[in-house]
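Every protein chain except one is present and positioned as in the full complex.
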Amino acid sequence: MSENVLTLENLTKHFDTTTGGVFNKVKGVVKAVDGVTLDVARGETVGLVGESGCGKTTVGRTVLKLYEPTSGKIIFDGQDITKLSRREMKPLRSQMQMIFQDPFASLNPRHTVGTIVSASYDIHGIKPEGGTKKAVQELLERVGLNPEHINRFPHEFSGGQRQRIGIARALALKPKLIVADEPVSALDVSIQAQVVNLLDDLQQELGLAYLFVAHDLSVVQHISDRVVVMYLGKVMEMADTAELFFKPRHPYTKALLSAVPIPDPEIERKRERIILRGDLPSPVNPPAGCVFNTRCWKAQDICRTSVPALVEISPKHTLACHFPEPA
Amino acid sequence: MLKFVSRRLAYTFAVLVLVSIVVFIIFNYLPIDPARLTCGKSCFPALIEANRHRLGLDVPWWEQWWRFIHGLFAGRSYAEGSAAIVCGAPSFGYSFNQHSCVTSLIGQAFPVTFSLAIGSFILWMIMGISLGVLAARFKGRMPDRIATVFVLVGTSLPTFISGLLILLFVVLKFNLINPIEMGQWMSPFSNPWGYFKEFIFPCITLALAYAATYTRFTRSNVIETSSEDFIRTAKAKGLSSGVILRKHTLRAALSPILTIAGLDFAGLLGGAIITEQIFNLPGLGRLSIKAVLTDYDLPVILSTTLLAAAFVVIANLVVDIAYAFIDPRVRVA
Partner (left out) sequence: MKPFLEVKNLNVSFPTEDGNVNASQDISFEVALGETLAIVGESGSGKSVSNLAIMGLHNPARTIISGQAILNLESGPVDVITAPAETVRRLRGKAMAMIFQDPMSSLHPYYSIGDQISEAWRLYNEGNKKDGLKKATEMLDLVGIPDAGRRVNEYPHQFSGGMRQRVMIAMALVNNPQLLIADEPTTALDVTVQSQILQLLRDMQKEFNMAVILITHDLGVVAEVADRVNVMYAGKIVEQAKVDEIYYRSLQPYTMGLLQSIPRVDQLDSHRLKTIPGQPPSLIGLPAGCSFRARCEFASHVPGNLCATVAPALEEKAPAHLTRCHLTSAQLLELNTSDVRGSHN
């Protein structure tokens, strides 16, 4: 048994953008994910952060083979699943699950909570011990919902409770890996804390591994063991949480962190900010060289021509930059 | 923009060619033999074959198709020698049943249908949009309730009933049109009053049904647009509600209506069969229904079918181009 539950090697996912209409022609390619290498150990949480459109969701969905990878390798639990067909994937599906951002849209409004949570059993033809109903009620209790509410519909629950239903559904088949795509972004702060704690507890008890996708760096810092920073489909920096947040080496990581407001007025008043110029470039036509060079304050000529390689600069700390910040 | 228009033009042309081919194939494989229908009881094989040749049906469909297309641009002649019949370009063929070039049949029928279409179009757009806007503006109040009743009646009453009602209880009852004159083409130039009298009631009949749909559509579009964020922005700017409605709400709410309006209008240009029938108007609708039901007059059927399709395809083009002027998001695409 390998020590990593998930390994991505140079994972790439490109989408064709088309002109639309009858003569649907390919106009360009969005390099949504462009050579991502990372791994997730058993029971570990890896955070995936970056600005909107940098490819976080695409990584998550490709890992679960909801998208076919364009190239690269996905190794799940020691098994190369890159080329597996839908049918070959089926037995593995139960071991990797996804939680979505929108607790409103991801639950079928016409199904009861019981139906939603037990759907995974039916799909995989599993008869849980003691019957489906009992299993579902245990799950609901596990995620902090009233097990008596098994016959209620999603609209009868609040946002935070709906997210709990989503989590219960993901847990039904005792997965090894959960890809959580912005699981708390749509929730209010006080509810957000409840869900984050729930995810924490479940990990402790069940030994789950999370690939935790989010754009809120404070939450990612809190929940993750290691963090991957992405920009325009590429990994910029990857390190242990403490190292990444307190000794960031990549200019982008540094800028990103300095943009996060801190709920402490005195610190805010003293704080020096790195304000990035301009907007994210289009992923259809990313800049040559280092993709970050158009907004980077350290960029030199070489950044505009040569792509910095992703190298391990110290144990478990990888980085793609020609001019990293001093350690 | 030029690129956009030329691309759409090429596309429209391709669709027209495709449609014409499909129409020829369909009629070729229908289990009805037009040549057999030409002679009724007195048929014998040689006569059928001769007539088939006369009709130009003795060649494969692609050849028939090509002759048709060629005729459109170069004119076409039938039979030889002294009996030769020549239909000049643009020729839609010759109707042996009516002893006339199809082009001239269409030429007579089209002004009638066009008058009907344009008249009802103007009426229903004015009625539908103004009633829809009023209903949206006074949502839940009197104008809205009146509009709701109107929509209910208009959509549930089929044209053949509303048309008959208008004919019987308005036109004939009050002697508004001399029944003998009914169904004769009146030129709007030489006899404007007669023209008006002839068309106003069929136009109203047709417009009623459409106006109801457009009222409903306008109402829901205006209501929906009114809750858009950009309308709130317009209010926050301090614009008056009149300006907001005219400049901001209607522009966004009516553009989708333009699309269906164009297509509905084009659909009518192909002939409003029921209304023409009720008011005895010699338009394209009656021309085709007669060709189908009584004579199986293939050249006429083919031509009216193609024409109707062409109107829709061209309307599509016009609407798309108009849309690009209205909506900048389409323009750059």
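Should a chain be cited, it is by its letter among A and B, assigned in written order, with residues numbered from 1 in that chain.
The criterion applied here is as follows: a contact is a pair of C-beta atoms (placed from the backbone, for glycine too) under 8 Å apart; a residue touches a chain by one contact, two chains touch by 3 or more.
Being a predicted model, the structure only gives us computed values, none of them experimental.
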Original post:
Quick one: which shown chains sit in contact with the chain that's not drawn?
Top reply: A, B
Original post:
Who touches the missing chain here, A:135, A:150, A:180 or A:219?
Top reply: A:219
Original post:
Of B:76, B:216 or B:248, which one is in contact with the hidden chain?
Top reply: B:248
Subject >> Residue in contact with the excluded chain [from B:36, B:145 or B:237] >> reply: B:237
Subject >> Per the touch definition above, residue among A:10, A:71, A:146 or A:197 touching the missing chain >> reply: A:197
**OP:** Go through chain B and note every residue touching the omitted chain.
**Re:** 228-230, 232-240, 247-248, 251-252, 255, 326-329, 332
**OP:** In the full complex, which bits of chain A touch the chain not displayed? Write them out.
**Re:** 51-52, 158, 160, 188-194, 196-197, 200, 215, 217-219, 221-222, 241-242, 245-246, 255-268, 273, 275-276, 278-280
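Quick note on the criterion: only the chains that are shown with their structure count from here on.
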Original post:
If you average the Cα atoms of chain A and of chain B to get two centres, how far apart are those centres in Å?
Top reply: 54
